[in-house]
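Note that one protein chain of the assembly has been removed; the remaining protein chains are unaltered in position.
Now for chain A:
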Amino acid sequence: MSTSSSLRQSQAARPDSPHTPQQQLRSGNTSFASNTSPGSSFRNEDDAIIFEIGARWLRAGFEGSSSPVCVVGFGPEDSRRAGDYRGWIEGGSGARPSAQPVDAEDWTREYELWRLDLRQTDLGLVEDKIERAFRETYNQYLLTDAGTSRLVLVLPSLMPHPLLSSLLSTLFSRWRFPSITLLPSAPMSATAAGLRSALVVDLGWAETITTGLYEYREVTTKRSTRAMKAVLQEMGRVLTSVASSSGQDGASTDEISVGFKYCEEIVSRLAWCKTEAQNEGNGHLNQNISIPSPTNPEQEFIEVPFSRLAEPVEKALFAPDVPESELDDEEKSIPLLVYNTLLALPPDARGTCMSRIVFVGGGARIPGLRQRILKDVSHLIDQHGWSPIRGKVIERQRQRLAELRISTPINGENQSTPTDTASSPEDEKPDPSKDEPEIDFVEQKLRRQNKDTPVPVQGILREVDSLGAWAGASLMTSLKIRGMVEIEREKFLQHGLAGGTRDSEPAPDRRSGLRAGDRSSWTLAGWA
(Lines give C-alpha, C1' and ligand atoms only; values in the text may rest on other atoms or scores of the structure.)
Protein backbone atom coordinates (compact mmCIF):
# COMPACT_ATOMS: atom_id res chain seq x y z
CA MET A 1 0.00 0.00 0.00
CA SER A 2 2.91 2.26 0.58
CA THR A 3 3.92 1.95 -3.01
CA SER A 4 0.50 2.77 -4.22
CA SER A 5 0.19 5.79 -2.06
CA SER A 6 3.50 7.09 -3.23
CA LEU A 7 2.35 6.60 -6.76
CA ARG A 8 -0.76 8.52 -6.16
CA GLN A 9 1.11 11.28 -4.51
CA SER A 10 3.47 11.66 -7.31
CA GLN A 11 0.63 11.65 -9.76
CA ALA A 12 -1.25 14.24 -7.90
CA ALA A 13 1.82 16.34 -7.44
CA ARG A 14 2.74 16.33 -11.04
CA PRO A 15 0.74 19.20 -12.46
CA ASP A 16 1.16 21.45 -9.47
CA SER A 17 4.83 21.01 -8.91
CA PRO A 18 6.74 23.95 -10.30
CA HIS A 19 9.07 23.04 -13.06
CA THR A 20 12.54 24.24 -13.36
CA PRO A 21 12.21 26.94 -15.93
CA GLN A 22 13.53 25.84 -19.23
CA GLN A 23 14.20 29.00 -21.05
CA GLN A 24 15.56 32.20 -19.71
CA LEU A 25 12.68 32.83 -17.42
CA ARG A 26 12.52 35.55 -14.93
CA SER A 27 11.90 35.00 -11.32
CA GLY A 28 8.34 34.78 -10.27
CA ASN A 29 7.21 32.99 -13.34
CA THR A 30 6.25 29.92 -11.48
CA SER A 31 3.31 31.78 -10.14
CA PHE A 32 1.83 32.16 -13.58
CA ALA A 33 0.62 28.65 -13.70
CA SER A 34 -1.46 29.09 -10.64
CA ASN A 35 -2.73 32.61 -10.93
CA THR A 36 -4.15 32.47 -14.41
CA SER A 37 -7.67 31.64 -13.53
CA PRO A 38 -8.94 29.90 -10.48
CA GLY A 39 -10.70 27.29 -12.52
CA SER A 40 -7.93 26.23 -14.76
CA SER A 41 -5.76 24.87 -12.02
CA PHE A 42 -8.69 22.90 -10.82
CA ARG A 43 -9.44 21.63 -14.26
CA ASN A 44 -6.04 20.42 -15.17
CA GLU A 45 -5.65 18.30 -12.08
CA ASP A 46 -5.41 15.09 -13.97
CA ASP A 47 -7.28 15.40 -17.20
CA ALA A 48 -4.89 14.42 -19.88
CA ILE A 49 -5.59 15.61 -23.36
CA ILE A 50 -5.50 13.02 -26.06
CA PHE A 51 -4.57 13.67 -29.64
CA GLU A 52 -4.68 11.18 -32.43
CA ILE A 53 -2.79 12.38 -35.44
CA GLY A 54 -2.80 10.93 -38.89
CA ALA A 55 -1.84 12.24 -42.25
CA ARG A 56 -5.29 13.63 -42.89
CA TRP A 57 -7.11 14.03 -39.63
CA LEU A 58 -6.52 15.05 -36.11
CA ARG A 59 -8.74 13.98 -33.26
CA ALA A 60 -8.56 15.67 -29.93
CA GLY A 61 -10.39 15.44 -26.67
CA PHE A 62 -10.19 14.78 -23.00
CA GLU A 63 -9.45 11.53 -21.28
CA GLY A 64 -12.46 9.60 -20.16
CA SER A 65 -14.77 10.79 -22.88
CA SER A 66 -16.13 8.37 -25.40
CA SER A 67 -15.47 10.40 -28.48
CA PRO A 68 -13.12 13.22 -29.31
CA VAL A 69 -14.25 16.78 -28.90
CA CYS A 70 -13.28 17.55 -32.43
CA VAL A 71 -12.07 15.98 -35.59
CA VAL A 72 -10.04 18.37 -37.67
CA GLY A 73 -8.92 17.71 -41.19
CA PHE A 74 -5.90 19.07 -42.95
CA GLY A 75 -6.26 20.90 -46.17
CA PRO A 76 -4.93 23.78 -48.18
CA GLU A 77 -7.22 26.22 -46.41
CA ASP A 78 -5.39 25.47 -43.21
CA SER A 79 -2.09 26.55 -44.60
CA ARG A 80 -3.20 29.89 -45.87
CA ARG A 81 -1.88 33.11 -44.46
CA ALA A 82 -3.61 34.71 -41.58
CA GLY A 83 -6.24 37.03 -42.91
CA ASP A 84 -6.59 35.16 -46.15
CA TYR A 85 -10.23 34.28 -46.35
CA ARG A 86 -10.27 33.02 -49.86
CA GLY A 87 -11.69 29.70 -48.83
CA TRP A 88 -14.73 31.39 -47.41
CA ILE A 89 -15.20 33.78 -50.27
CA GLU A 90 -14.91 31.29 -53.06
CA GLY A 91 -16.54 28.40 -51.34
CA GLY A 92 -13.44 26.34 -50.86
CA SER A 93 -10.84 25.49 -53.39
CA GLY A 94 -11.38 21.78 -53.38
CA ALA A 95 -15.01 21.77 -54.38
CA ARG A 96 -14.66 23.06 -57.86
CA PRO A 97 -12.87 21.11 -60.57
CA SER A 98 -9.40 22.29 -61.34
CA ALA A 99 -8.68 23.94 -64.64
CA GLN A 100 -6.20 21.37 -65.76
CA PRO A 101 -6.12 17.73 -64.84
CA VAL A 102 -3.69 17.11 -62.02
CA ASP A 103 -1.45 14.22 -61.35
CA ALA A 104 -3.05 11.96 -58.77
CA GLU A 105 -0.21 12.33 -56.30
CA ASP A 106 -0.14 16.11 -56.48
CA TRP A 107 -3.88 16.10 -56.18
CA THR A 108 -3.74 14.75 -52.66
CA ARG A 109 -0.55 16.40 -51.54
CA GLU A 110 -2.03 19.60 -50.24
CA TYR A 111 -4.45 17.72 -48.07
CA GLU A 112 -1.89 15.71 -46.21
CA LEU A 113 -0.10 16.72 -43.11
CA TRP A 114 2.81 14.51 -43.94
CA ARG A 115 3.90 11.76 -46.21
CA LEU A 116 5.64 8.77 -44.86
CA ASP A 117 8.10 9.13 -47.67
CA LEU A 118 10.13 11.87 -46.12
CA ARG A 119 12.01 12.67 -49.27
CA GLN A 120 8.94 14.55 -50.38
CA THR A 121 8.15 16.11 -47.05
CA ASP A 122 9.37 19.45 -45.86
CA LEU A 123 9.67 18.83 -42.16
CA GLY A 124 9.65 22.52 -41.38
CA LEU A 125 6.34 22.85 -43.11
CA VAL A 126 5.02 19.88 -41.20
CA GLU A 127 6.09 21.56 -37.99
CA ASP A 128 4.33 24.73 -38.98
CA LYS A 129 1.17 22.86 -39.78
CA ILE A 130 1.25 20.88 -36.57
CA GLU A 131 1.78 24.00 -34.55
CA ARG A 132 -1.14 25.76 -36.16
CA ALA A 133 -3.42 22.74 -35.95
CA PHE A 134 -2.72 22.24 -32.27
CA ARG A 135 -3.07 25.91 -31.47
CA GLU A 136 -6.37 26.18 -33.23
CA THR A 137 -7.66 22.97 -31.76
CA TYR A 138 -6.90 24.22 -28.29
CA ASN A 139 -8.42 27.61 -28.92
CA GLN A 140 -11.50 26.48 -30.73
CA TYR A 141 -12.47 23.16 -29.34
CA LEU A 142 -10.58 22.09 -26.27
CA LEU A 143 -10.88 25.48 -24.60
CA THR A 144 -8.18 24.86 -22.07
CA ASP A 145 -4.78 26.39 -21.72
CA ALA A 146 -2.42 24.51 -23.95
CA GLY A 147 0.51 22.92 -22.31
CA THR A 148 -0.70 22.78 -18.77
CA SER A 149 -1.83 19.22 -18.69
CA ARG A 150 -0.36 15.97 -19.77
CA LEU A 151 -0.58 15.18 -23.43
CA VAL A 152 -1.24 11.75 -24.84
CA LEU A 153 -0.51 11.11 -28.47
CA VAL A 154 -1.94 8.15 -30.27
CA LEU A 155 0.35 7.27 -33.12
CA PRO A 156 0.83 4.34 -35.43
CA SER A 157 3.50 2.13 -34.01
CA LEU A 158 5.80 2.78 -36.90
CA MET A 159 6.65 6.40 -37.43
CA PRO A 160 9.65 7.78 -39.27
CA HIS A 161 12.00 9.13 -36.65
CA PRO A 162 12.45 12.56 -38.18
CA LEU A 163 8.71 12.96 -38.22
CA LEU A 164 8.32 11.83 -34.65
CA SER A 165 11.16 14.04 -33.62
CA SER A 166 9.77 17.13 -35.25
CA LEU A 167 6.34 16.41 -33.87
CA LEU A 168 7.65 16.12 -30.35
CA SER A 169 10.06 18.99 -30.51
CA THR A 170 7.37 21.24 -31.93
CA LEU A 171 5.04 20.40 -29.11
CA PHE A 172 7.65 20.63 -26.41
CA SER A 173 9.21 23.84 -27.58
CA ARG A 174 5.99 25.60 -28.40
CA TRP A 175 4.10 24.75 -25.24
CA ARG A 176 5.11 23.69 -21.82
CA PHE A 177 3.70 20.21 -21.75
CA PRO A 178 5.06 18.50 -18.67
CA SER A 179 5.15 15.19 -20.46
CA ILE A 180 3.93 13.54 -23.59
CA THR A 181 2.80 9.95 -23.60
CA LEU A 182 2.84 7.98 -26.78
CA LEU A 183 0.34 5.21 -27.22
CA PRO A 184 0.36 2.85 -30.17
CA SER A 185 -2.84 2.99 -32.13
CA ALA A 186 -3.34 -0.69 -32.86
CA PRO A 187 -3.45 -1.87 -29.22
CA MET A 188 -5.63 1.10 -28.40
CA SER A 189 -8.11 0.07 -31.06
CA ALA A 190 -8.18 -3.40 -29.60
CA THR A 191 -8.68 -1.99 -26.14
CA ALA A 192 -11.60 0.04 -27.36
CA ALA A 193 -13.12 -3.17 -28.61
CA GLY A 194 -12.70 -4.82 -25.22
CA LEU A 195 -10.11 -7.23 -26.53
CA ARG A 196 -6.67 -8.29 -25.49
CA SER A 197 -5.71 -9.99 -28.69
CA ALA A 198 -6.89 -8.92 -32.05
CA LEU A 199 -6.07 -8.49 -35.65
CA VAL A 200 -6.36 -4.78 -36.15
CA VAL A 201 -6.92 -3.75 -39.74
CA ASP A 202 -6.35 -0.05 -40.00
CA LEU A 203 -7.66 1.17 -43.33
CA GLY A 204 -5.86 4.45 -43.09
CA TRP A 205 -4.96 7.17 -45.51
CA ALA A 206 -1.64 6.24 -46.98
CA GLU A 207 -1.41 2.67 -45.84
CA THR A 208 -3.52 -0.14 -44.66
CA ILE A 209 -1.80 -1.58 -41.66
CA THR A 210 -2.72 -4.95 -40.29
CA THR A 211 -1.39 -5.69 -36.87
CA GLY A 212 -1.54 -9.03 -35.20
CA LEU A 213 -1.94 -8.28 -31.55
CA TYR A 214 -1.58 -10.90 -28.88
CA GLU A 215 -2.13 -9.99 -25.28
CA TYR A 216 -1.70 -6.34 -26.17
CA ARG A 217 1.60 -6.97 -27.89
CA GLU A 218 2.16 -6.32 -31.50
CA VAL A 219 3.31 -9.60 -32.91
CA THR A 220 3.25 -8.97 -36.63
CA THR A 221 2.60 -5.96 -38.71
CA LYS A 222 2.04 -5.89 -42.41
CA ARG A 223 1.15 -2.96 -44.57
CA SER A 224 -0.13 -2.21 -47.97
CA THR A 225 -0.42 0.97 -49.96
CA ARG A 226 -3.93 0.04 -50.92
CA ALA A 227 -5.70 2.41 -48.62
CA MET A 228 -8.02 5.35 -48.61
CA LYS A 229 -5.73 7.55 -50.62
CA ALA A 230 -5.84 5.06 -53.42
CA VAL A 231 -9.61 4.84 -53.10
CA LEU A 232 -9.93 8.58 -53.32
CA GLN A 233 -7.65 8.80 -56.31
CA GLU A 234 -9.56 6.04 -57.99
CA MET A 235 -12.84 7.75 -57.27
CA GLY A 236 -11.33 10.91 -58.68
CA ARG A 237 -10.53 9.08 -61.87
CA VAL A 238 -13.99 7.63 -62.11
CA LEU A 239 -15.59 11.00 -61.56
CA THR A 240 -13.23 12.60 -64.03
CA SER A 241 -14.27 10.13 -66.64
CA VAL A 242 -17.91 10.70 -65.74
CA ALA A 243 -17.37 14.41 -66.15
CA SER A 244 -15.58 14.10 -69.44
CA SER A 245 -18.11 11.72 -70.90
CA SER A 246 -20.97 13.95 -69.87
CA GLY A 247 -19.65 17.05 -71.49
CA GLN A 248 -16.07 18.04 -71.86
CA ASP A 249 -13.64 16.38 -74.12
CA GLY A 250 -11.42 13.69 -72.87
CA ALA A 251 -8.88 13.94 -70.14
CA SER A 252 -6.22 11.34 -69.82
CA THR A 253 -7.17 8.54 -67.52
CA ASP A 254 -4.41 8.95 -65.04
CA GLU A 255 -4.98 12.55 -64.16
CA ILE A 256 -7.76 13.93 -62.10
CA SER A 257 -9.64 17.09 -62.76
CA VAL A 258 -12.41 17.01 -60.18
CA GLY A 259 -12.00 18.77 -56.89
CA PHE A 260 -10.54 16.89 -54.00
CA LYS A 261 -13.12 17.98 -51.48
CA TYR A 262 -15.93 17.11 -53.82
CA CYS A 263 -14.44 13.71 -54.36
CA GLU A 264 -13.93 13.15 -50.67
CA GLU A 265 -17.52 14.07 -50.05
CA ILE A 266 -18.65 11.51 -52.59
CA VAL A 267 -16.46 8.85 -51.06
CA SER A 268 -17.63 9.57 -47.57
CA ARG A 269 -21.29 9.62 -48.53
CA LEU A 270 -21.73 7.13 -51.27
CA ALA A 271 -18.73 4.89 -51.73
CA TRP A 272 -19.68 1.34 -51.04
CA CYS A 273 -18.39 -2.09 -51.64
CA LYS A 274 -20.00 -5.13 -53.12
CA THR A 275 -20.25 -7.83 -50.58
CA GLU A 276 -19.63 -10.48 -53.18
CA ALA A 277 -16.80 -10.32 -55.60
CA GLN A 278 -18.91 -10.94 -58.65
CA ASN A 279 -22.50 -10.15 -58.13
CA GLU A 280 -24.03 -8.09 -60.81
CA GLY A 281 -27.62 -9.14 -60.61
CA ASN A 282 -29.40 -7.20 -57.92
CA GLY A 283 -31.30 -4.68 -59.97
CA HIS A 284 -31.85 -2.44 -57.05
CA LEU A 285 -28.19 -1.62 -56.86
CA ASN A 286 -27.88 -0.95 -60.54
CA GLN A 287 -30.18 1.99 -60.37
CA ASN A 288 -29.02 5.45 -61.09
CA ILE A 289 -28.37 7.79 -58.25
CA SER A 290 -28.01 11.50 -58.62
CA ILE A 291 -24.89 13.13 -57.30
CA PRO A 292 -23.67 16.68 -57.71
CA SER A 293 -22.12 17.11 -61.09
CA PRO A 294 -18.34 16.92 -61.09
CA THR A 295 -18.08 19.96 -63.30
CA ASN A 296 -20.39 22.17 -61.32
CA PRO A 297 -21.03 20.62 -57.93
CA GLU A 298 -22.92 23.55 -56.48
CA GLN A 299 -25.73 23.68 -58.95
CA GLU A 300 -26.07 20.68 -61.16
CA PHE A 301 -26.80 17.09 -60.44
CA ILE A 302 -25.88 14.17 -62.55
CA GLU A 303 -27.14 10.62 -62.73
CA VAL A 304 -24.61 7.93 -62.11
CA PRO A 305 -25.24 4.21 -61.82
CA PHE A 306 -24.97 3.29 -58.19
CA SER A 307 -22.80 0.33 -59.00
CA ARG A 308 -20.25 2.67 -60.50
CA LEU A 309 -19.58 4.09 -57.06
CA ALA A 310 -18.45 0.70 -55.87
CA GLU A 311 -15.79 0.46 -58.53
CA PRO A 312 -13.11 2.61 -56.92
CA VAL A 313 -13.19 0.67 -53.69
CA GLU A 314 -13.09 -2.55 -55.62
CA LYS A 315 -10.23 -1.50 -57.77
CA ALA A 316 -8.15 0.25 -55.16
CA LEU A 317 -8.45 -2.17 -52.31
CA PHE A 318 -9.04 -5.53 -53.90
CA ALA A 319 -7.07 -5.35 -57.12
CA PRO A 320 -9.51 -7.69 -58.81
CA ASP A 321 -7.84 -7.98 -62.19
CA VAL A 322 -4.31 -8.40 -61.04
CA PRO A 323 -3.02 -11.85 -60.21
CA GLU A 324 -1.40 -12.19 -56.86
CA SER A 325 1.99 -12.80 -58.35
CA GLU A 326 1.93 -9.43 -60.07
CA LEU A 327 1.48 -7.52 -56.87
CA ASP A 328 4.46 -6.11 -55.09
CA ASP A 329 4.89 -6.75 -51.43
CA GLU A 330 3.71 -3.29 -50.51
CA GLU A 331 0.59 -3.36 -52.63
CA LYS A 332 -1.10 -6.59 -51.74
CA SER A 333 -4.84 -6.48 -51.80
CA ILE A 334 -6.48 -6.11 -48.42
CA PRO A 335 -7.82 -9.66 -48.09
CA LEU A 336 -4.42 -10.98 -49.02
CA LEU A 337 -2.83 -8.68 -46.51
CA VAL A 338 -5.12 -9.87 -43.77
CA TYR A 339 -4.53 -13.45 -44.72
CA ASN A 340 -0.77 -13.00 -44.82
CA THR A 341 -0.75 -11.34 -41.46
CA LEU A 342 -2.72 -14.16 -39.97
CA LEU A 343 -0.41 -16.60 -41.65
CA ALA A 344 2.61 -14.94 -40.15
CA LEU A 345 1.21 -15.31 -36.68
CA PRO A 346 2.00 -18.35 -34.57
CA PRO A 347 -0.91 -20.80 -34.77
CA ASP A 348 -2.24 -20.09 -31.30
CA ALA A 349 -2.18 -16.40 -31.79
CA ARG A 350 -3.67 -16.88 -35.22
CA GLY A 351 -6.61 -18.77 -33.87
CA THR A 352 -7.23 -16.09 -31.32
CA CYS A 353 -6.73 -13.20 -33.68
CA MET A 354 -8.81 -14.48 -36.54
CA SER A 355 -11.91 -14.40 -34.46
CA ARG A 356 -11.09 -10.90 -33.26
CA ILE A 357 -10.69 -8.88 -36.38
CA VAL A 358 -11.08 -5.21 -35.72
CA PHE A 359 -11.46 -2.73 -38.53
CA VAL A 360 -10.56 0.85 -37.83
CA GLY A 361 -9.64 3.84 -39.91
CA GLY A 362 -11.55 5.81 -42.46
CA GLY A 363 -12.05 2.86 -44.76
CA ALA A 364 -13.91 0.90 -42.13
CA ARG A 365 -16.84 3.21 -42.66
CA ILE A 366 -17.37 2.21 -46.25
CA PRO A 367 -20.43 0.01 -46.11
CA GLY A 368 -19.90 -3.55 -47.21
CA LEU A 369 -16.15 -3.34 -47.18
CA ARG A 370 -15.51 -5.17 -43.95
CA GLN A 371 -17.85 -7.95 -44.81
CA ARG A 372 -16.29 -8.30 -48.21
CA ILE A 373 -12.79 -8.50 -46.80
CA LEU A 374 -13.83 -11.19 -44.37
CA LYS A 375 -15.49 -13.14 -47.13
CA ASP A 376 -12.45 -12.94 -49.31
CA VAL A 377 -10.19 -13.94 -46.47
CA SER A 378 -12.30 -16.93 -45.68
CA HIS A 379 -12.19 -17.81 -49.34
CA LEU A 380 -8.42 -17.61 -49.24
CA ILE A 381 -8.34 -19.81 -46.19
CA ASP A 382 -10.54 -22.30 -47.94
CA GLN A 383 -8.30 -22.22 -50.92
CA HIS A 384 -4.92 -22.45 -49.33
CA GLY A 385 -5.42 -23.43 -45.74
CA TRP A 386 -2.71 -22.10 -43.52
CA SER A 387 0.19 -22.89 -45.72
CA PRO A 388 2.35 -20.33 -47.42
CA ILE A 389 3.40 -22.72 -50.10
CA ARG A 390 1.88 -22.12 -53.52
CA GLY A 391 2.51 -23.39 -56.97
CA LYS A 392 1.41 -25.86 -59.54
CA VAL A 393 3.77 -28.54 -58.48
CA ILE A 394 2.64 -28.29 -54.94
CA GLU A 395 -0.95 -28.48 -56.03
CA ARG A 396 -0.27 -31.57 -58.02
CA GLN A 397 1.58 -33.11 -55.15
CA ARG A 398 -1.23 -32.33 -52.83
CA GLN A 399 -3.74 -33.87 -55.12
CA ARG A 400 -1.68 -36.94 -55.43
CA LEU A 401 -1.28 -37.16 -51.72
CA ALA A 402 -4.95 -36.64 -51.24
CA GLU A 403 -5.69 -39.44 -53.60
CA LEU A 404 -3.40 -41.65 -51.65
CA ARG A 405 -5.19 -40.56 -48.49
CA ILE A 406 -2.08 -40.23 -46.54
CA SER A 407 -3.31 -37.97 -43.89
CA THR A 408 -0.65 -35.66 -42.70
CA PRO A 409 -2.31 -32.94 -40.73
CA ILE A 410 -1.84 -30.21 -43.29
CA ASN A 411 -3.15 -32.23 -46.16
CA GLY A 412 -6.04 -33.51 -44.23
CA GLU A 413 -7.12 -30.03 -43.58
CA ASN A 414 -6.58 -28.92 -47.09
CA GLN A 415 -8.32 -31.74 -48.64
CA SER A 416 -11.48 -31.28 -46.73
CA THR A 417 -11.76 -27.58 -47.11
CA PRO A 418 -11.98 -26.82 -50.77
CA THR A 419 -14.63 -29.34 -51.58
CA ASP A 420 -17.25 -30.05 -49.00
CA THR A 421 -17.11 -27.43 -46.30
CA ALA A 422 -16.06 -24.59 -48.45
CA SER A 423 -18.70 -22.18 -47.32
CA SER A 424 -18.47 -22.42 -43.57
CA PRO A 425 -15.12 -21.84 -42.03
CA GLU A 426 -16.53 -22.67 -38.61
CA ASP A 427 -16.49 -26.33 -39.40
CA GLU A 428 -12.96 -26.27 -40.46
CA LYS A 429 -11.14 -24.91 -37.49
CA PRO A 430 -12.51 -26.83 -34.55
CA ASP A 431 -11.08 -29.98 -36.03
CA PRO A 432 -7.67 -29.78 -34.52
CA SER A 433 -8.90 -28.68 -31.15
CA LYS A 434 -11.95 -30.85 -30.83
CA ASP A 435 -11.16 -34.07 -32.48
CA GLU A 436 -7.74 -34.42 -31.08
CA PRO A 437 -7.92 -37.67 -29.18
CA GLU A 438 -4.48 -37.51 -27.65
CA ILE A 439 -4.48 -36.65 -24.02
CA ASP A 440 -2.22 -33.73 -23.48
CA PHE A 441 -1.77 -33.67 -19.76
CA VAL A 442 -0.44 -30.14 -19.74
CA GLU A 443 -3.51 -29.03 -21.58
CA GLN A 444 -5.69 -30.88 -19.14
CA LYS A 445 -4.00 -29.42 -16.19
CA LEU A 446 -4.35 -25.99 -17.60
CA ARG A 447 -7.96 -26.59 -18.27
CA ARG A 448 -8.53 -27.77 -14.76
CA GLN A 449 -6.79 -24.74 -13.42
CA ASN A 450 -8.73 -22.34 -15.51
CA LYS A 451 -12.05 -23.89 -14.87
CA ASP A 452 -13.73 -20.69 -13.98
CA THR A 453 -12.37 -18.70 -16.84
CA PRO A 454 -14.45 -18.85 -19.97
CA VAL A 455 -12.92 -20.42 -23.00
CA PRO A 456 -12.33 -17.74 -25.57
CA VAL A 457 -13.77 -17.82 -29.03
CA GLN A 458 -11.19 -19.16 -31.37
CA GLY A 459 -10.62 -20.23 -34.89
CA ILE A 460 -13.59 -18.70 -36.60
CA LEU A 461 -13.50 -15.56 -38.63
CA ARG A 462 -15.30 -12.98 -36.62
CA GLU A 463 -15.34 -9.22 -36.66
CA VAL A 464 -15.47 -7.15 -33.52
CA ASP A 465 -16.43 -3.53 -33.46
CA SER A 466 -14.05 -1.06 -31.97
CA LEU A 467 -14.67 2.43 -30.80
CA GLY A 468 -11.42 3.45 -32.38
CA ALA A 469 -7.92 4.16 -31.23
CA TRP A 470 -8.80 7.50 -29.77
CA ALA A 471 -11.47 6.05 -27.53
CA GLY A 472 -9.09 3.30 -26.49
CA ALA A 473 -6.49 5.79 -25.44
CA SER A 474 -9.10 7.78 -23.61
CA LEU A 475 -10.18 4.63 -21.83
CA MET A 476 -6.67 3.66 -20.85
CA THR A 477 -5.72 7.10 -19.70
CA SER A 478 -8.83 7.50 -17.63
CA LEU A 479 -8.07 4.23 -15.88
CA LYS A 480 -4.76 5.77 -14.85
CA ILE A 481 -2.75 3.30 -16.80
CA ARG A 482 0.49 4.71 -17.94
CA GLY A 483 1.95 3.99 -21.30
CA MET A 484 5.40 2.62 -21.76
CA VAL A 485 6.58 5.67 -23.58
CA GLU A 486 6.28 8.68 -21.45
CA ILE A 487 8.56 11.43 -22.53
CA GLU A 488 9.29 14.08 -20.03
CA ARG A 489 9.92 17.59 -21.06
CA GLU A 490 13.33 18.11 -19.57
CA LYS A 491 14.64 14.80 -20.76
CA PHE A 492 13.52 15.41 -24.27
CA LEU A 493 14.80 18.93 -24.47
CA GLN A 494 18.19 17.74 -23.40
CA HIS A 495 18.75 15.04 -25.91
CA GLY A 496 15.76 14.73 -28.15
CA LEU A 497 14.78 11.37 -29.44
CA ALA A 498 18.34 10.19 -29.09
CA GLY A 499 17.96 10.35 -25.34
CA GLY A 500 15.58 7.44 -25.24
CA THR A 501 17.07 4.15 -24.35
CA ARG A 502 17.11 1.74 -27.19
CA ASP A 503 15.91 -1.37 -25.47
CA SER A 504 12.31 -1.93 -26.13
CA GLU A 505 12.14 -4.26 -23.19
CA PRO A 506 11.34 -2.44 -20.00
CA ALA A 507 14.07 -2.10 -17.45
CA PRO A 508 13.60 -4.38 -14.47
CA ASP A 509 12.76 -1.67 -12.02
CA ARG A 510 10.12 -0.43 -14.35
CA ARG A 511 8.25 -3.65 -14.07
CA SER A 512 7.70 -3.25 -10.43
CA GLY A 513 5.27 -0.54 -11.21
CA LEU A 514 7.16 2.28 -9.60
CA ARG A 515 7.90 4.14 -12.71
CA ALA A 516 5.93 7.23 -12.14
CA GLY A 517 8.26 9.12 -9.89
CA ASP A 518 11.93 9.11 -10.64
CA ARG A 519 12.81 7.68 -13.95
CA SER A 520 16.34 8.16 -14.91
CA SER A 521 15.83 7.04 -18.45
CA TRP A 522 12.97 6.86 -20.78
CA THR A 523 12.39 4.60 -23.66
CA LEU A 524 10.83 4.88 -27.04
CA ALA A 525 9.81 1.23 -26.81
CA GLY A 526 8.23 0.34 -30.10
CA TRP A 527 9.04 3.62 -31.69
CA ALA A 528 12.77 3.26 -31.18
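Note that a residue touches a chain if its C-beta (ideal position, glycine included) is under 8 Å from a C-beta of that chain, and two chains touch if they have at least 3 such contacts; residues count from 1.
Following the convention adopted for this analysis, contacts and distances are computed from a predicted model.
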#### Entry: Name per UniProt, for the chain absent here [options: "Gamma-secretase subunit PEN-2", "Dynactin subunit 4", "Protein misato" or "Exosome component 1"]
"Dynactin subunit 4"
### Message
Using the document's definition of touch, tell me which of A:245, A:383 or A:494 contacts the absent chain.
### Response
A:494
### Message
Of the residues A:54, A:97, A:147 or A:335, I need the one that contacts the missing chain.
### Response
A:147
